[in-house]
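Our next item is chain A:
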Amino acid sequence: MLAVPLAVVLPLVGVAGVLLCRRRPNPRDAISVAAGVALAAVLVSLWPAVADGARIELWTWLPNITLTLELEPLGLLFATVAGVLWPVTTVYSIGYMRANKERNQTRFYAFFALAIAAAQLIAMSGDLVTMFIGYEMLTLATWPLVAHQGTAEARQGARTYLIILLTTSIGLLLPAIVWTALLAGTTQFATGGVLVGQAGPAVLTLLYAMYLFGIGKVALMPFHRWLPAAMVAPTPVSALLHAVAVVKAGAFAVVKVTIYVFGLDTLAESGGADPMVWVAAFTLLVAGAIAVTRDDLKARLAYSTVSQLAYIALGAALVDPNAVLEGALHIATHAAGKITLFFCAGAIYTAAGLTRVSQLDGLGARMPFTFGAFTIASLSIIGLPPLAGTWDKILLMEGAVNGEWTVMAGVILVGSLLSIAYLLPVSIRAFFLPERAVVGAATDDPSGVPLPRVPIQEAPASCVVPLCLTALACVAMFFFEYELIEPLARVLEGR
Partner candidate 1 sequence: MIATHYTYWIIFALMMIGLYAVMSHGNLVKKLIGLNIFQVAVFMFFISLGRVDGGSPPIITEGIEVYSHPLPHVLILTAIVVGVATTSVGVAIAIRIYEAYGTVEEDNALARDAAEEGTQ
Partner candidate 2 sequence: MSTFDLAEAVLLGILIVTAVAITRARSLFVAAMLGGLFSLVTASLFVLLDAVDVALTEAAVGAGISTVLFITALALTNSREATTPRRRVIPAGLVAVLATAGLVYASFDLPGVGDPDSPVQTHPITDTYLRESQEDLHVPNTVTGVLASYRGYDTLGEVVVIFTAGIGVLLLMLGPRRPADEVKDRAYLQTEYRVLRVVSKTLMPFILLFALYVLLHGEYSPGGGFQAGVIFGAGFILYTLMFGLAAVQRVLPMRTLVVLVAVGVLIYAGVGVATMALGGGFLDYNEFNPGNPSGGQVAGILLIEVGVGVTVAAVMVAMFYSLVRRGVRR
Partner candidate 3 sequence: MTSQLPALQVVVPLVCAAGCVLLRSAFGAWLLFSVAATASLLTAVALTVQVWDGDVIRYEMGGWPAPAGIELVIDQANVVVLLLLGVIAVIAAAYGRRSIELEVPLRRIRMFYAAMCLLLTGLFGITVTGDAFNLFVFLEISSLSSYALIALGRRRRALLAAFQYLVIGTVGGTFLLIGVGLAFAVTGTLNMADLADRLPAVAGNRAVTGAVVFIFVGLAIKMAVFPLHAWLPGAYSEAPSVVSIVLAAVGTKVAIYAFARFAFTVFGIDVVFTDLPIGEAILVVGSLAMLAGAGVACFQQDFKRLLAWSSIGQVGMIVTGIGLATASGVSAAYLHIINHAVIKGALFAAAGILLIRLGSTSLESMAGLGRRMPLTFGAVVIAGLGLIGVPPTAGFASKWALASALVEDDRWLILIVMLASSLLAMVYVGRIVEVGWFRAPADLDERTAENVDQATAAANPGVVRVREQTSVLMAGPVALLAVASVYFGIDASLPSSLADGAARILTGGGAP
């Protein structure tokens, strides 16, 4: 069972290695990749053991508060998603960072690895305090990445990012945890929840709201502003952190708390989660609508993320086994899809210096792989077979119907339509519209980014290969999804 703490330690080793080789770029980046591959291997090796689980008590932090790590299906799912996508992203960032001649690359990779370590800590956490520690570590470790450029704009964005995330976590999540500790007398996670019979409906409702809003990383409105703000970060950061590690840490925390702190039955009986169903639905639709209106590609993806996260929150709040499974599954599928989209955005920027949807007309022919991948990922997120996004939509529908939330089924459908509306235009423009004349473009391009004189072609291989891989993953998951959630499903059966 040493592998569990190892998952947290490996990225830290990566940090150390990166700092040691700060003078020599090549070994430095090699170390990042190596650490990533090792981590991925460790996590995959854990899957066979996940069924019988494991708890590792680290030490007593304060009287009657023990920090613990646990191996548990949901956590391992999230850990694997983050861990496997880390090396891929690293390869991508090597291409991206070098092609765009970014400064402070050592600081970048060091904090990147630190963020992964934090994500692993969250995933493996066996109690609320450990999870909170990882959660805050993640916020702080990603802050320098968001502010990476150091420009006034970047600093401003980073400030918004930090203030919203810390305000919610310190202001709502921490009190919620303290309160839970006093109600339940423990901070450990337990199947079936620890609050059973410890609190009345009113308290449960309030507490659940405190958790869902307090976990700002899940970006429920009105605490979603940080996500668009964080888009000032270099694209690899947006890709891993804002499609995978950070936002999914939030989603994961929500699902984890729902299952292992409240317990589905407790919530279902008390109806404590009902208000949050509406909040999630609201976020889902509004964010989708906003996304449609955004012309800046990354901003559009950001709002699409907000909307997609709401699916997970919705799944959790419906407290129906199927819906919850959807939440878990969506963590993986959406990660694969969204990271692909960000990779593509970055590749487009690297290759053509373009950032806006309206600039992409006809580029499909010039960058076939990139836009091919983009289209696959888009379809997967929309939820069309044979792509990963399909199942979780179906599960969520079932969950909604079982739980007499038929309305929500409608909401989900509308949400999918919206996703069509904000994702497909990109591919359509790229493939079916005529390419703009170089001359004309420079004038009618509001962002003032002059179109390059040289004919556009694909970004460097180290950018393109990763995005093709993740696009393939979108397809692959369609066939292997059951394996991903089967252990968790058993846990929910045995509750």
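Convention: contacts are C-beta pairs under 8 Å (C-beta built on N, C-alpha and C of every residue); 3 or more make two chains touch, one makes a residue touch a chain; residues count from 1.
Selection rule: all candidates are chains of the complex that A comes from, given by their letters.
Model, not experiment: these values are computed from the prediction.
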Which of 1, 2 or 3 touches chain A - same complex, any copy: 3
Of all residues in chain A, those that touch candidate 3 in their complex: 59-63, 65, 129, 132-133, 136-137, 140, 144, 147, 150, 154-155, 159, 162-163, 166-167, 170-171, 174-175, 178-179, 181-182
